[in-house]
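If you scroll down you'll find the structure; I have some questions about it.
As you look at this complex, bear in mind that one protein chain is not there, while each of the others sits in place.
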Amino acid sequence: MAEPATTELPARTVPGPRGPAPGAFAARRPSSRVVLGTASAVLLLVFWALGRRLGYGLSEYLQLLVDGTVTGSVYALVAVGFVVVYRVTGVINFAQGAFVMLGPMLAITFFRALGGSGGLALAAAAAAAVLATALVATAVHRLTLHPARAASALTRIIITVGVYIALQGLALRVWGPRPYVMPAFSTLHMADRFLEVGGVTLQAQSLWVWGLGLLTVVGLVVFFEHTLVGKAMRACAVNRTAARLMGIRVDRMATLAFALAGVLGAVGGIVLAPSTRPTYDMGLDLGLKGFVAAIAGGLVSLPGAVAGGLVLGVLESLWAGVTVAGFKDLFAFVMLILLLLARPQGWLEGGHE
Amino acid sequence: MSQDSLLRVERVTKAFDGLVALSEVSLEVRPGQIKGLIGPNGAGKTTLFNLIACCLAPTAGDIVFCGRSLVGLPPHRAAELGIARTFQNVQVFPGMTVLEHVLVGLHRQAQAGLVACALQTVRLRRTERRLREEAEALLDRLGLLPWAEVPVETLPFGLLRRVELARALAVRPKLLLLDEPGSGLNPTEKQAMSQLVRGLRDEGITVFLVEHDMTMVMGLADEVAVLDHGALLCEGPPHLVQRDPRVVAAYLGEGDDA
Amino acid sequence: MSSKVCARTRRAALWAGVALVLAASLVFPLLAAPARVGTPYRIGFIASVTGPGSSLGAPERDVARLVQDRLNREGGIAGPDGVRHEVQILINDDQSRADVAASLARRLIEQDQVHVLVGTTLSGPSLAIVPIATELRTPNISMASARAIIEDPATKRMRTWIFKPVPENLHSAAKQAEYLKAVRIDRVCHLYENTAYGQDTFASAKQEFPKAGIRILYGDSFDRFATEFPQVTRVRASGCQAVVIGSIPPAAAVINVAVAGRVGPRKIVHGHGACSPDLIRTAGQAAEGTVMPCGKILVADQLPANDPVRRVNLELVAEYARVSGGQPISTFAGHAYDALQWALLGLQAVPDGQPLARIRELARDGIERIRNYVGTHGVMNLGPEDHLGFDPKDFVIVTVQGGRFVLLPPDRWK
Partner (left out) sequence: MTARAWAGTWFLAAAGVAVVGAVELAWPGTAARLTRGLVSTDLLIRAGLFTVVLVGLNLLMGYAGQASLGQAAFYGLGAFASAIFTVRAQALGIPASVAGAWWWPWLVMLLAAVAVGAFALAVGWVILRLRGHYLAMATLGLGIIVYIVLRENLGMPHLNLTGGFDGIVGVPRLRVGGAELWPVQVYYFVVWAAALASMALGLNVVHSPAGRALRALHGSELAAESVGVDVGRLKAQIFALSAALASVAGSLYAHFQAAVVPDTFGFVPSLELVVMSAVGGMSSIWGAPLGALAVLLLEQLLRTHVLGLVPAVSGELEPVVFGLVLVVIMMFWPAGLVSSRRVQGTAWASR
């Protein structure tokens, strides 16, 4: 008789039960989306009740929401930087925080070198700073992670920690510990305008944060969806071996991912700079928050990272607005752990990891 | 269904995010038999094994082993109840020796809590010595003794299948699940493996195996079940199953005459 | 004739010159009899040059260099017996970390055998040094502000070996309350940076404000790196008349901008942690009109001519501008200056020829006996019951006007 053993039927697309995926336990419990929906409804109710007690009206809530999305936009940019690098190289890049710091520091330095006045000079300085940060990021990958690409993920992560420490130390050496000042983009002056719309006030710079943040993310999406290089990078993210077989230079894509992460970090830092006062050590905190946002969004998903950043920013803002701000981070991390436990692969994508 | 079945799969359905991998599958394995499970790729064979080994929980239906339901149990409980398994793509512990693999299999017998381990109690050391002897005996039986102290990553694939088997046997299973024990082996090795499996059956271990190699499974199994597209096609002695037109159709594609 | 006279006078002058030189060479060594050189002194200096405390610690480090230069120029210090001692300041950075500060302290005392330990910048790390200095019987002059550094909170007794020239938040809060009361504000909000300093400003305000009849309607912390402040929404909803901010730049500047922009032209009162030119540099226009209690050094040039600390501060300000490349001085630099001066005053009380342990003891006694010390923040008097010696009256209220700190005497508070 025929040898049926060698006859292969076209495999059906049954997800292979290749050991429990991170969400293996999810099978035994109610749909995680239901849990999330209920939980957020309860949470919002609690926020609303606490706010009522303080005499909050609609404008106060809107204010908190607006505040949250401004900070959240920066978190989102940093988070997207984490995701881009992680997807292509499989590394959590702790040096991302350093890129966030380098952006504004370099921009201020360039701006001063260009005479320290004028919108064109500021734009040029910012662009140059973004470029320079991307170059630094490229160098970081080529000099450290590329040679160590065979090492375990943990080893490579510790390398990025070392890079962060070194870059921050270098920044301390170059710029000293003093805070720097960057003019607001629209007034070109330290004193930024406050706009008032329906009881909600915001700094004019916030519009820039939203606008440039959105532009960057849209640009990134266009890059990934509509350019050859972007598509190649996506291929690497899906399957590195297959991508290599298709003739894609995976290591180059990894370098490019770092450059993109540098761009994202620098843009995030620069748009934030006028409302903060950049110091050499500003990166750690933003890096950590960006990491949280990236994880909350599933670590592999760009929309997830953006959503993660915005949600984190808004939740923090709401929490600090109605309860005790000192526990803001505690709240954020408790939420994060619960989120991870409920659905580790993130909330937006059907989850492969 | 007969009372004397060791394992009973009752109308089991398993779906992944809406995709049905198994639907209403019922079959049984009687003590002392070698039962084969065949079917084209993606038929749900490994999924069924994962359900029996409690690595997955069924969406519906029940799996009964020795008269108790396995549904909802964690995988290590299945092992404790006497279900051991090997894997389609060999799962060994990198960095550990062959002997250590078997010792991990004997883990349950050590009966040693973490505290006892941390303090290296006298009893623990005595047990350890006994386990080591037992492990060596097992390796000897499987012809693995010469490689006892060798880290597994240096071994050829054929031996790895046997290491996995040794590890599974260390659990002293009542039911042994073998996921494609012959794949990746050359004809000689396959022969030896078949021999080994028969020997185990003769010792009273019930064997349930998935195998692609028809010659091997037909020569080995007392009874064969056929899965296709997540459903049980037929079940019976090898020579009958082999002739079943539905089976032939499933393997060669519909419309073709065998 | 005239030429003869000329020649004679010239010769006389020559002889006189020779005689003078000879005399000088004979007499000078006698005059400089104290040029007998005593044991060199070592002062261990720890500051938070890097890390969260760096905006305070870096100027402190600069001051330590300044003082070292001065000592080198002057050839060290003279003891009570006239013996001169070289002084070396060993500068270290604790990275704003308590465990590093403790390690450094032990190392400086045990290995480098310093006679006095000055440090460190932040309260936490400074508290970590306390047990070590006490155990190893070495005088320690802190540059941080927490009361617990010099006083055991349990027994309320002075710690024998620890001193600090830094005013506390309680003093600052009392001064703030005094000012607020004078301008008829009795409902305030308190926002503080979530750091040791910030937490302490809030605790102090809660203690001092009610005494003056001022209620704190809302108080909460904010993050050092925050840029958006939901707390300000709370401030707006709470109906307070002024916002008290307990923070140091740059965070003090960032929240200053947010409060000024959103809460409107209400009073902003900073704590003395904001008494740094960094506030004006980083808050810009928004800092205009804010008030804060500060040490006198910040407005040294505006002090009345009869103010005893005016001269000391003006000298320091000028000298600091030289070493820091034109940076204006902050009050923190002043703390470092005072701490080092105390260390030197203590060592000046030690006669030559003592063993190490005795020098430390005598230096400690010397520091404790400091009276009428004219320092950067006022005239200070130490004693066994007071290792701070600060007179709260020496705090002045300062406002920001036209991009500089301006002294605001009580008659101009309205």
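As written, the chains take the letters A, B and C, and residue 1 is the first residue of each chain.
Everything that follows uses one rule, which is that a contact is a pair of C-beta atoms (placed from the backbone, for glycine too) under 8 Å apart; a residue touches a chain by one contact, two chains touch by 3 or more.
Every value quoted in this text rests on a predicted model; they were computed, and no experiment measured them.
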{"item": "Interface partners of the hidden chain - shown chains only, full complex considered", "value": "A, B, C"}
{"item": "Hidden partner chain, touching residue among A:Leu45, A:Val197 or A:Leu330", "value": "A:Leu330"}
{"item": "Option from C:Ala196, C:Ala333 or C:Ala363 whose C-beta touches the chain left out", "value": "C:Ala196"}
{"item": "Hidden partner chain, touching residue among B:Leu19, B:Cys117 or B:Leu240", "value": "B:Cys117"}
{"item": "Residue among B:Leu6, B:Ile63 or B:Ala84 touching the omitted chain", "value": "B:Ala84"}
{"item": "Among C:Pro80, C:Pro131 or C:Pro409, residue touching the chain not depicted", "value": "C:Pro131"}
{"item": "Selected from A:Ile158, A:Leu188, A:Leu207 or A:Val221 as touching the chain missing from the view", "value": "A:Ile158"}
{"item": "Chain not shown, touching residues in subunit B", "value": "53, 55, 74-76, 79-80, 84-85, 87, 91-96, 100, 103-108, 110, 112-114, 116-120, 124, 128, 131, 151, 153, 164, 167-168, 170-171"}
{"item": "Residues from subunit A at the interface with the omitted partner, ascending", "value": "19-20, 22, 25, 86, 90, 92, 144, 147-148, 151-159, 161-170, 172-173, 284, 288, 291-292, 295, 299, 326-327, 329-330, 333-334, 336-337, 340-341, 344, 353"}
{"item": "Hidden partner interface residues of subunit C, rising order", "value": "49-50, 61, 91-93, 95-99, 102-103, 106-107, 110-111, 123-125, 127-128, 130-132, 135, 146, 148, 152, 154, 194-196, 199-200, 203"}
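Definition applied: only the chains that are shown with their structure count from here on.
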{"item": "Far-end chain from subunit B, centres as C-alpha averages", "value": "C"}
{"item": "Computed distance of Cα centres, subunit B from subunit A, in Å", "value": "45"}
{"item": "Cα-centroid distance, subunit B relative to subunit C, in whole angstrom", "value": "76"}
{"item": "Inter-centroid spacing, subunit C versus subunit A (mean Cα positions, whole Å)", "value": "41"}
{"item": "For the subunit A and subunit C complex, residues of the former touching the latter", "value": "54-56, 60, 63-64, 67-68, 70-71, 74, 172, 176-179, 181, 189-192, 194, 201, 203, 272, 275-277, 279, 281-282, 285-286, 313, 316-321, 324-326, 328-329"}
{"item": "Subunit A-touching residues of subunit C, taken from the complex the two chains share", "value": "49-52, 54-55, 57-58, 194, 220-231, 233-234, 236-238, 249-250, 253-254, 257, 261-262, 278, 281-282, 284-286"}
